[in-house]
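The structure under discussion is supplied below as structure tokens; questions concerning it will follow.
What follows is an incomplete set of chains from the complex, kept in their original frame.
Per-chain numbering from 1; labels A and B assigned in written order.
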Amino acid sequence: MTAPYLHHRVITWGDTDAAQIVYTVRFFDFAMEAIEGWFRSVLGLDWYALNIDRHIGTPFVNVAMDISAPLTPRDHLCCAVHVERLGRASLTLRVLGRKEDGTESFDARHTCCFVNSQSMTAIPVPPEFRTPIEAYCGAGGGITPRAPRREAESA
Amino acid sequence: MTAPYLHHRVITWGDTDAAQIVYTVRFFDFAMEAIEGWFRSVLGLDWYALNIDRHIGTPFVNVAMDISAPLTPRDHLCCAVHVERLGRASLTLRVLGRKEDGTESFDARHTCCFVNSQSMTAIPVPPEFRTPIEAYCGAGGGITPRAPRREAESA
């Protein structure tokens, strides 16, 4: 297992807005696509299989993102996905989006809960997922929690 | 001036995902639409006019959201937009999304910077915007900053 998992994304015309840079909301699409790729790669199944075949949902209950550099279709985006915290029923992932030259574009933290997708009630992280997540952390995919995220800078 | 500004949104089929609830990223669309409506209502111009006519951009540098209840097209969403902080060159807004029965669905905090949209360098919030923003806060559109947002719950 290689860690961290890297997700590459071509930035498209449809991602831009009239400021001729990527529209804010698209950054969340980028992060979610990277996380979905991580599920597929590390857990061995994507959200569709998880929901439809296993009746397990992973609704996101908290999302936070710092955006430090705009993106355009001239950039190639590479997202690294790290495990920040694996709880009893929740999982916090960090997604670091970088440009080809290594410049950080965004730093996102996404927390989801594992639920029974029919009752929408929390369930413990199933052991068959906990094991590969722990292995992923052991292989270098974890992250040392930083100090509480900086609040919006005084400016 | 009525405060807080309220933005109503019909939830559509296209907002849903295969879990038969609104897809996570759509919550950010909802919050951004509410904020754009607030700009139009309180500042008197939307982002398009701001960028194209005034060469002023407002890139978002930090976005955070707690999602506490899922949404479906059965819900009618109402977003209240509050000013949390008006800095020298930045603005932090809180968007509280509620269902028709008052249930909170999400609580978002968005911070943007005012920039010259050609040089992408920060500029002070223009006085003609500062004045109506302060009036909006005076009319009850401000918000007492809460304690630092809760981090992902232990679960």
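A few points about this structure:
By our rule, contacts are C-beta pairs under 8 Å (C-beta built on N, C-alpha and C of every residue); 3 or more make two chains touch, one makes a residue touch a chain.
What you see is a predicted model, and the numbers here were worked out from it, not measured in a lab.
Summary of assembly composition: all chains derive from one sequence, 2 are present in place, and the complete complex in the structure file consists of 4 copies.
Keep in mind that, in the parts below, only the chains that are shown with their structure count from here on.
Overlaying chain A onto chain B using CA atoms gives a rotation of 180 degrees, to the nearest 5. Between chain A and chain B, the centres computed from C-alpha atoms are 22 Å apart. By the touch criterion stated above, chain A contacts chain B in their complex at residues 18-19, 21, 24-25, 28-29, 32, 47-48, 51-52, 57, 59-68, 70, 85, 87-90, 92, 109, 111, 113, 117, 120, 122, 148-155.
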